[in-house]
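Dumping the structure here so I can ask a few things about it.
For this depiction, one protein chain was excluded, whereas all remaining protein chains were kept in their positions.
Right after this comes chain A.
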């Protein structure tokens, strides 16, 4: 029973995503609402993502130092932390934080709009609610998560620099040089590309859960909750697919 429900829901979300590609790029373009959503989804998530990125960089550095010191490899800390943050930790941590903040808020917002008939009201007011509410939010999450991830990466790396300097001395130039010389396009580009997919997953799942919420206020809570759970899970699955794909392409 649970399996068939999950399969049915996966199918429904896929159709919902199909509808996004079918309707989302046709006129009338909701540019103003898209910009507003980019502001809400991107700019207003910045403090949370920034703090998370900072702590991530600092903790990774401080935790790895003793182990690296045992091998006399402290000078490799910038390279190791840099690769870890840019390839994996930055994208995945930012996406999970993003799913928690934005996925739940989209699920709850659309869910409450559904149960209080605001979505119906939009439809009778000459507005396609799918385009106005769903397409704009999904586009905003897809475009904003990569930006947030790059910022989180930058903040995380700077925190790593501070972490190294807590117990040693390294210049910013040497630190940067260590990281940049170790990085290749194969490290950076796939890591950024996969965040577009993470952002899309958060947006489409949050919108789906909210758009089809029912059972009154209880349904709103369920929509918010299941949006976070499902999108977090999908982020991990997509990450697994991404690492397999980059492996096949010889980029790992």
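Here, contacts are C-beta pairs under 8 Å (C-beta built on N, C-alpha and C of every residue); 3 or more make two chains touch, one makes a residue touch a chain; residues count from 1.
Heads up, the rule we're going with is that contacts and distances are computed from a predicted model.
Chemist: For the chain not present in this complex, what protein name does its UniProt entry give, out of "Na(+)-translocating NADH-quinone reductase subunit D", "ATP synthase subunit a", "ATP-binding cassette domain-containing protein" or "2-oxoacid ferredoxin oxidoreductase"?
Modeler: "ATP-binding cassette domain-containing protein"
Chemist: Looking at the full complex, which residue from A:79, A:127, A:176 or A:222 touches the chain that isn't shown here?
Modeler: If we include the chain that is not displayed, A:127 is the one touching it.
Chemist: Thinking of the whole complex, not just what is shown, which of A:79, A:118 or A:170 touches the missing chain?
Modeler: A:118
Chemist: Name every residue on chain A in touch with the hidden partner chain.
Modeler: 112-113, 116-118, 120-128
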